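Yeah, one chain of the complex is gone here, protein chain that is, but the others are all in their spots.
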Amino acid sequence: MHESSAPPTGFLRKHVFSLDHKVIGKQYLDLALVAVVTGMGLSWLMRFHLAYPDIAIPGLGRFAPNAAPGGVMTPELYLSLMTMHGTIMVFFVLTTAPFAGFGNYVLPIQLGAEDMAFPRFNMMSFWVTCVAFLVLLAAFFVPEGPPISGWTAYAPLSAIGKDAGPGQGMGQTLWALSIAIFCVGQLLGSLNFIATTLDLRTRGMTLMRMPFSAWAWFITSVIGLIAFSVLLPACILLILDRVAGTSFFIPGGLVVSDRLQPHSGGSPLLWQHLFWFFGHPEVYIAILPGFGIVSHILPAFARKPLLGPKVALVCMGAIGFLSYTVWGHHMFLSGMNPLSATLFSVPTLVITIPATIMVLLWIGTVYGSRMRFTTSALFCLGFVSVFVSGGISGFFLAQPSIDTYLHGTYFVVGHFHFVMGVAAMFGIFAGTYFWFPKMYGRMMNETLGKIHFTLTLIGVYATFMPMHYLGLAGNVRRYSAFTDDYMKGSLPLHRFITMAALFTGAVQVIFFVNLIWSRLRGARAPDNPWQATSLEWSIPSPPPFDNFGGHHPVVLHGPNEYGGTGPAGDCVMQAAPTTQVTR
Amino acid sequence: MATLKLTSPARTGVWIGIATITMSFTAYTSAMVVRQGSGADWQHVALPRILYVNTLLLLLSSGTLEAGRRRLSVAWLSITMALGLLFIAGQVLAWRELASLGVYLATNPASDFFYIFTALHGLHLLGGIVALGYVMVRLRVSRGGPPLAALSAASLYWHFMAVLWLYLLLVLATRL
Partner (left out) sequence: MGKLFAAVVAVVTVISAGVFIARIWWLPPDISVLGSGIDQQMTETMVASGILFVASQLTLALFAWKYADAGDGRPIKVFPGGATPMVVISIVLVSAEILVLTLVGTKVWGGIFLSPPDPNALKIDVQAEQFAYYFRYPGLDGKLGLAHPELIDASDGNFYGLDFANDTTGRDDIVSASLVVPVDRPVLLSLHAKDVGHAFYVPELRIQQDFVPGLVIPLQFTATQVVKKEIVCTQLCGLGHFNMRAYLDVVTPEQFDQWLKDQAP
């Protein structure tokens, strides 16, 4: 396990190449923070251009003189920003923060372990992810810039090479390389999570006594293992098509930029199948940790158990399993056999059932509770609201005949931003406000937190709900400007969305100020500021380097024992009292 | 202080690794099936005979590995590693034979998959060789007792490499 039972020494060992899951978790969260600021900045540039296509953006002309002559964004720059925005957000924010970030920090402690099963692989997985991020960012600095094929990188646009357009040369190759490297990091991470959950639980911590967050991370890591094992081959085949002259995804007879392409026999649909076989489970990888985090946190602030704990676990497992049966719903209009549309549509609609049950369980938990509306609790409740909004729009898209109209419109953009960009983010915020005291030994400022929450909730609804209206009117997505007769009229609503997006982005400054200020000047955090039951609240804030001070906690209870009237208060800690570590 | 372990994490880790590798080769296999049907340019690749010799070497190495594992013998493990390296050398010879016939990576879709399957398997086997080397070093320098968990994990991985190769050989022989 650990090389020695003494804490590491030296700056590099302690802060850079640390084997400590707590340091690695924080490193992932810091990486996600850098990524989300970058991704959000890209979206501001995009939104500004959409609302005011002819106006020069200050500074842009100097940073990208070819792609934005005089500061006015060209279509290819817009598309490359859009590609990088999607890639950075989906991979480096939504797959890292809720899973690798919080999971790494919290999971071993919640299980009563000293560290993850393979600390060296853990460290490697973080640094591999960092390398992937740097390789991706390098695409900004090659002469033709980043790729313009979207985060979905459909072939043959992504496979042909330079002829297909600006950014499709080196930029696209760097993208494919970056994602392939990212896959390796994720697979190492999944390996660790699964082995840790199966093998390192402390005495008394049966699977059924694991906190909901631990279950969510476990299910997520199993999904991730299978999904990323398919994305990696897909990226390798794409790279081979681009540099080795193969034709996995490129059919014959293509004339691009007046050149007959030297490929033949490949299938663009093969890329779509491989990509979406990964891509759909990926979005559940983004949201399931949020399910677990909310299910874990809400009872603590409601002071009552989560309604239907076993049902919740079955639902999370069902969602994980079903996520592998629905990928074709991204391809209803792709030219695949129309009969298969029904085949994919039914499980897509059926997934609504466990998702609905989860929502009702959360709402049912609030019923009759003694809710403490801390910022973390508010983000949990906000999660329920925005997940309902995002899930319902999915119900439309799941039906092929309706998708015939809504596919490729802003309705889809509104849908996935609600479930991923908002709901998953709310899960991350809930986790941050909840575990910050444990991680840094200081409380976050609740007033700033509540302002952050309220303004963000209003802001995200103002930003993303109108996109559904645009979609209903037939407004097409991935357009860098609206010059069509029928889409020109949508500009006022686009301007409203841009204002809302900039407003919501500005509000996040409050969050950053809170993070920094609390690190330096926050009130000292007790071991268990929230009076919660799971093992992380039975150790000091911040924890000692080996979590449990060399002891092994013995677990006597499940994590859901709130609402009683016992002598020690209205909840029962998971660990037996004598094995709790106190300062 | 060692953390309580319910089962050996090293072996669990290898099982998880087996799941991943299986899934990725499933993805390659389905890509191959689709590609075979999507274009009219599939050309049969005659498998170099040396592949069958290599197969025998790999199967033999599984046997020597078991001998080494039961007897905790560095000698038997060295033979296993040598057989593994011979296997890889044999694979390289197979590539050179194909290259001399003008069949390279991008020559036709069937050759694509020949090279992809053999190269990826060889790479993963190299990983197994490194793991074996690590176990041998720890056996030699056994300060805290023989590395039973690591040896068991490395063996599991090695045997899986042989099973995987048998599957790939079957695919190459019947579909290419």
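Lettered A and B in written order, each chain numbered from 1.
Here, contacts are C-beta pairs under 8 Å (C-beta built on N, C-alpha and C of every residue); 3 or more make two chains touch, one makes a residue touch a chain.
All figures in this text were calculated on a predicted structure; none of them were measured in a lab.
Asker: So which of the visible chains would the left-out chain be touching?
Answerer: A
Asker: Just to verify: which one of A:V72, A:V184 or A:I363 makes contact with the chain not shown?
Answerer: Only one of A:V72, A:V184 or A:I363 touches the chain omitted from view, namely A:I363.
Asker: Just name the one of A:W127, A:Y469 or A:W517 that touches the chain not displayed here.
Answerer: Residue touching the chain left out of view: A:Y469.
Asker: Of the residues A:G71, A:G150 or A:G317, which one touches the chain left out of the display?
Answerer: Residue touching the absent chain, from the options given: A:G150.
Asker: Among A:G25, A:G101, A:P211 or A:G266, which residue is in touch with the absent chain?
Answerer: A:G266
Asker: Determine and list the chain A residues touching the chain excluded from the picture.
Answerer: So the residues of chain A touching the missing chain come out as 74-76, 79, 148-150, 154-157, 160, 164-166, 250-258, 260, 266-269, 302-304, 307-308, 311, 333-335, 338-339, 341-342, 345-346, 349-350, 352-354, 356-357, 359-361, 363-373, 378, 381-382, 384-385, 388-389, 392, 395-396, 399-402, 404-405, 407-409, 450, 454, 457-458, 461, 465, 468-470, 472-474, 476-486, 490, 493, 562-563, 565.
The rule we apply is simple: only the chains that are shown with their structure count from here on.
Asker: So what's the Cα centroid distance for chain A and chain B, whole Å?
Answerer: Inter-chain centre distance comes to 34 Å.
Asker: Can you tell me which positions in chain B touch chain A when the two form their complex?
Answerer: 1-9, 12-13, 16-17, 19-21, 23-24, 26-28, 31, 34-35, 38-42, 105-106, 109, 112, 116
Asker: Of all residues in chain A, which touch chain B in the complex?
Answerer: Per the stated touch rule, the residues are 1, 5, 113-115, 117-118, 121, 187, 190-191, 194-196, 198-203, 225-226, 229-230, 232-234, 236-237, 240, 244-248, 251-252, 264-267, 269-270, 273-274, 277, 546, 550, 552.
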